[in-house]
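The complex appears here without one of its protein chains, the remainder shown in place.
After this line comes subunit A, so read on.
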Amino acid sequence: MRILVVGRRRKDLEQRTACLRQLYPDAELVAEYDAMSAVKYAFNHDVDAVYTEVQTKPIGGFDVVRLVRKVCPDVLTYLIAETDAYLNRAAEAHVDGYYLMPTSAETLRSGNILHWEAAAPC
């Protein structure tokens, strides 16, 4: 299983990747701070899940989700944001999960604030 992790802040990205490694020790984790590079990666590799911050650059997290889904239709998608301001948009986009920062292994395990049961990558 391959999980793509996208975020702008090094410390958060490293910490989030470490948390996901705890949760999914057998998964291959690919971290990208450039959202366009993340999309390019997904266009060229099978990706099973993507955890992306909403405010990524040079394109936003919603674009990351949309584009990755284009080539990996079954990919699970999770958004991470500082507030719940994007929650409605996330629901409309049918993402699988929405988490508030700061994320921890526990948050990523059980802190999904979207109003349906999140599918877990495994």
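What to note about this one:
Definition applied: contacts are C-beta pairs under 8 Å (C-beta built on N, C-alpha and C of every residue); 3 or more make two chains touch, one makes a residue touch a chain; residues count from 1.
Following the convention adopted for this analysis, contacts and distances are computed from a predicted model.
Chosen from "Stage 0 sporulation protein A homolog", "FAD-dependent oxidoreductase", "ABC transporter substrate-binding protein" or "Maltose/maltodextrin transport system permease protein MalG", the protein name that UniProt gives for the omitted chain reads "Stage 0 sporulation protein A homolog". From the set A:19, A:67 or A:108, the residue in touch with the chain omitted from the display is A:67, counting the whole complex.
Mapped onto subunit A, contacts with the missing chain fall at residues 8-10, 13, 33-34, 36-37, 39-40, 43-47, 57-59, 63, 67, 70-73.
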